[in-house]
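One structure coming up, written as structure tokens, with questions to follow.
Of the protein chains in this complex, one is absent; all others appear in place.
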Amino acid sequence: MERFKEYSAQIASLIIILLGWEISALIMDTRALPPASESFADLVQLIRTGDAFGPLGSTLFRTTCGFALGFVMGCSYGIAAVLSRTFDDLSKWLLQIAMFTPTLILIFLFLVIFGRTSFTVILLIGLVVLPVVGTYIRDSLRDFDEELDGMAASYKAPLRQRVFEMYLPFLIPSMLAAGRIGFTLSWKVGFLAEIFGFSNGLGWQIRTTYQIYDVAKLLAWLSLFILTLLVIEQMMRFAERRVVKW
Amino acid sequence: MLEMTKDTAAAGETKVSLKNLQLSFPDQSGGVKQIYQGLDLEIEKGSFTVLLGPSGCGKSTLLNIMDGLLQPNSADEILIDGEDLRDRPDLSRQMAYVFQGPRLLKWKTLAENAEFGLRGLGVQPRDRWPELMERYFAAVGLSEYMHHYPSQVSGGMQQRAAIVRAWVNEPQILLMDEPFSHLDEITAAEMRRILVDLWRAEEVHRTVVFVTHDISEAAQLATDIVMLTPAPSSICFRRKVDLPWPRHIESDEVMDLEKELRKAFAERAGVRF
Partner (left out) sequence: MNWSVTPKSLLLNALPVAAAVLVWWAATTYILVQPRIYPTPQGVFTELVRIFKNEGPIGEPYTHAAATLWRLTIAWGGGFVAATLLGVLAGRKKWVFDFFSYPVWIAMAVPSVVWVYIFLVVFGIEEMVPILALMILLAAPVFLGTAEGVRSTPKELLEMCDSYKIGTRQRLFHFYLPYIAPYMVANARVSFAYGIRIVLIAEVIGLPNGVGILVGYWSDSLYMAPIVAWGLLLMATGMIVDYCIFAPLQRRIRREAEPRPASKRQPSGNSRLKRA
């Protein structure tokens, strides 16, 4: 019952948004706001004809690679920063700089300096994701219960056993959470890089439809963008529930 | 019936012997806090020794020293079965520790937690693990819950699992640091009964070193009571207890013993309960 109430409230908001969109489009009757049904027809057609998969695939590919890069670097950073005070000090300002640099500036700089290649976007995503995942992992590792270290010491557990049976399992929930947030970020940064100067992918499609003022199609591509993210996020939540049983 | 043996070696064989222990920590205000200034302690083999003392007197620290987790500033001897722990660090594998909190790994089931200890100490042959775990989980009444995660069972059950984690190693010395102090009194009383039953069930009793600040708990469990003063701590009172189990809290003998301990505390350690 509780579950049902939760879902119905969640879905009610979506229905209200769609209805509001449809009705205001019918009342306004301009090219600027096509009805929701028209946009969805476009979306269905994009998927049916297979036109959707090219741009989706290339965006997804770059996002996944960039995310993987940033995630691995972020986790390594977080662990290293907890293990070594010196490393923490050394990286502190660099990390702050990375966190406060405007994303758009990074995008412009990277695209010009390293050229408009997939590799550039991957590197860019990695660099934006790193501090986010890094600080998350670092902070949650700092919350590790020192009493468990004492327990492991008294039972003479060797380093290998401590790493694989204590520290790694402890980190898994944080890693999954950081991964989920990091992926959303990657998806958006990759998309932005495409909007600001890349000639394929979802971002490029949205930019083009905006320039030729095809609003219905713009919204169709946007829905595809949102739906993909939603599906991936749900998959990650599912994985979280499956893996974290305790 | 109740005779006093003051700071002298007990009649039986000695299991642990600490001589002239010195330990100090730097405290927050930049000074030095003396924990022990020449403490001597002997623990008899097969005894259920309760270290009784006020909070912060360094009772738990003694356990850490016996387990080799902490080095004192100096000591003439830290003998386990006549051999010095500092020359034979592997002697501490004969001991198992039960902490104040359960300290279970929450991502492992109770059985996996017990296995963590078995693998760490490595004194039991691997093929005996399943049989040992089954036996001791049954002994504390947790057979049905072996494959539950700690979050799925009560605090008392978690602490029982922590006792199993220690006991499956069949350690020669069991170190227990106020293991029931955070449980409610009814659960704690049940836990004491389980612990005593487990200990008495074996033909050759294990040596148990049990730390507590609870006089009544000491009176219910001990065969040997060692009373410590506040830090820098020394042994101010020591006696053997020769009462049968199960001991009822309200029986005259136990009440008399408690009274005696309370009096000794007030007179010798300057602490009133």
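Order of writing sets the labels: A and B. Residues in every chain begin at 1.
Following the convention adopted for this analysis, a contact is a pair of C-beta atoms (placed from the backbone, for glycine too) under 8 Å apart; a residue touches a chain by one contact, two chains touch by 3 or more.
Predicted model only: the values in this text are computed from it and were never measured.
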The chain left out here touches which displayed chains? A
Looking at the full complex, which residue from A:Val44, A:Leu94, A:Val163 or A:Ala239 touches the chain that isn't shown here? A:Leu94
Touching the hidden chain, out of A:Ala41, A:Ile79 or A:Ile195, is A:Ile195
Which listed residue, A:Cys65, A:Ile122, A:Leu148 or A:Leu218, touches the chain dropped from view? A:Leu218
Missing-partner contacts on chain A, residue numbers: 5-6, 9-14, 17, 32-33, 86, 89-94, 96-97, 99-106, 108-109, 112-113, 128, 132, 135-136, 138-139, 143, 181, 184-185, 187-189, 191-192, 195-197, 206, 210, 213, 215, 218-219, 222, 225-226, 229-230
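Note that only the chains that are shown with their structure count from here on.
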Can you work out the whole-Å distance between the CA centroids of chain A and chain B? 51
Which bits of chain A are touching chain B when the two form their complex? 147-148, 150-158, 161, 165-166, 169-170, 172, 245-246
Within the complex, chain A is touched by chain B residues 67, 69, 92-93, 96-97, 99, 101, 103, 105-108, 116-117, 119-122, 149-151, 165, 175
